[in-house]
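What follows is a short report on a single structure.
Removed from the display is one protein chain of the complex; every other protein chain stays in position.
What follows is subunit A.
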Amino acid sequence: MLSTHNVPAVQAPDRRLLRAFAFDPMSSRLSGQFLTVDIPFEVGLRPGPDGELVQVVDYDATRRRWYHPVDLDDPPVLAQDGLRPSESDPRSHQQIVYAITMSVIERFQRFTGRRFRWRGDDRLRLVPHAFYGRNAYFDPDRRAVLFGYYRADETDTQASLPHQLMFTCLSVDIIAHEVTHAIVHRMRPLFTIATNSDVFAFHEAFADLVALFHHFLFTDIVEDFVAGSRSELSDATALLSLADEFGRSTGRGGPLRSAVGSAPDPADFHAAREPHRRGAIFVAAVFDAYLATYRSQIADLRRLATGGSGVLGDGELSPDLVHRIAAEAVKNADRILGMVVRGFDYLPAVDVTFGDVVRAVITADRDLFPDDRINLRGHLVEALRRRGIFPPGVVSLADQALLWRRPTVPLSLTAGEATVDLGQLILDSTIKLDPGASSVTAAGNAARERSKAVYAQTVGWAKAHAVELGLDPDAGRIRVLGMHVGFQSAADGQPHPRIFIQIVQRREDLESGADRDTRTQLHAACTVIANVDGSVAWLVPKPLPYTRPSSFSKLPETLRVHGREQHAAGVARLEAIHDWFDEVEDGDPLAIWLDEPAVGRLTFASLHAPEED
């Protein structure tokens, strides 16, 4: 608890500063630097740390013992920006996982324009010394990120002593990566079902992008890199090395960052089947877009610094110049990552592909920044094109060709046969946004009851418009997986509220396997993006074959055509899913011994397991 010594009492601060390694113990030792992580000040943070969103549980299952939990509100701790990071003090490990996790979550909140909550009253658990092993992973069933520790061997370049203990929980990369998995899982829970080769590849690539761009959150570190590089500023070597170095040394970003900075070849992506490889190409493309934006944004500074010649004088860069350039590097990292993260709400609810990701990011960005004044979108589309990532079947890379689909006939949540009372939803989302609002008002029982009613109305609406949404009115139960309002900042600086709804329909009739609980689930789904007046702006359907396509003949002309298209798309999608399942089955050494489908054995733990490297 905070002290109440002063009269009148001094208000709690808005922010809490905590130190972490930059970006792991080895590189911190070499550079002599720590990060100072700037996160919201949680009032009522308990020892653990045990807060509203995350809970650090420092129990070591291998050695079956507890380590004393840190109290971050202890005055000596508060007075020095947290404990000094130390490999030998487990409490500083607890502090680091808490600090980095909170900073990743806060960044997400800022990009998506809404307050982040886990489902219900759940919190994400972080276990910094969970087990002995060269691994760390997000476990959706335990709702936890489990960090392993292990003994270094001769091949570990980041160890300073042979047989030294290495802690995965001390690497900013690993923490940011794994926590992003947890956040992605919160926003798209059905992305744990690998219905194509991109679903897990996207999970991985997205987690790594966030981890990679987290390096660019810390201005003083970026300044050091810019000052130390002494290269022509436009070739951006410093930024590349900042992105690259730490990822490789921790082993986590290694495979996913293997393509960063490489020469793009559109044929690569087309040829790549293996998830990590596809993810790596996506990560590289986003980083290309970042470098392109950065270069164009520092062109003026470069002209100023060189008197227009483009050639820097001898000697060290001026600290002022370094400061300004680093600021641009940080700002543009935020812009690019922000653009990708904002696209998240525009993704399908199931079965995501990288082509979908491109459409989602472009649609979201165009909604907010129609003019693309600094050509951010242009840079990204070009970078993706150069690496061969674009949705199949598009004939043009103009915005228009990449946008999601508008409804075939005007569609509204608030008009027509089944309507949804959006007022309550918007009010509750607004209350949650206010940092001063108590959590009882924001998510209390009354609010929960209200949101239940809104969900029920939305299910009714979805049933009434099933064919339009790519769902089957005659098949399995339709449910709303998630529904919220995002207040993202638009080009005019104003919040731009939008309603995002994920509607899913499990199709047990199309699944194979005896046990409905353990077999791989198949879902049709639709993401609905609407304005706050209820008019639907975009639809992102993932149809499956209809049980009674003949019934389309009773529908009006436009819907009939649409229904047939959805059915055909569903047939093609189901076929692709079966091909992929077969491919996974063939490659799985356990497939011959166990009845359960091999796809079910694809988990985050197995993706990260050392034998897969």
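By definition in this document, a residue touches a chain if its C-beta (ideal position, glycine included) is under 8 Å from a C-beta of that chain, and two chains touch if they have at least 3 such contacts; residues count from 1.
One rule holds for everything that comes next: contacts and distances are computed from a predicted model.
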Per UniProt record, name of the chain withheld from view ["ABC transporter permease", "DsrE/DsrF/DrsH-like family protein", "Multicomponent K+:H+ antiporter subunit D" or "MBL fold metallo-hydrolase"]: "MBL fold metallo-hydrolase"
Absent-chain contact - pick from A:89, A:106, A:399 or A:565: A:89
Identified contact with the non-displayed chain, of A:53, A:146 or A:283: A:146
Touching residue (missing chain; options A:55, A:112, A:429 or A:520): A:55
Residue ranges of subunit A at the interface with the undisplayed chain: 46-48, 50, 55, 57, 59-69, 88-91, 125, 127, 129-135, 142-144, 146, 149-151, 153, 165, 582, 585-587, 589-595, 601, 603, 605-606, 609-613
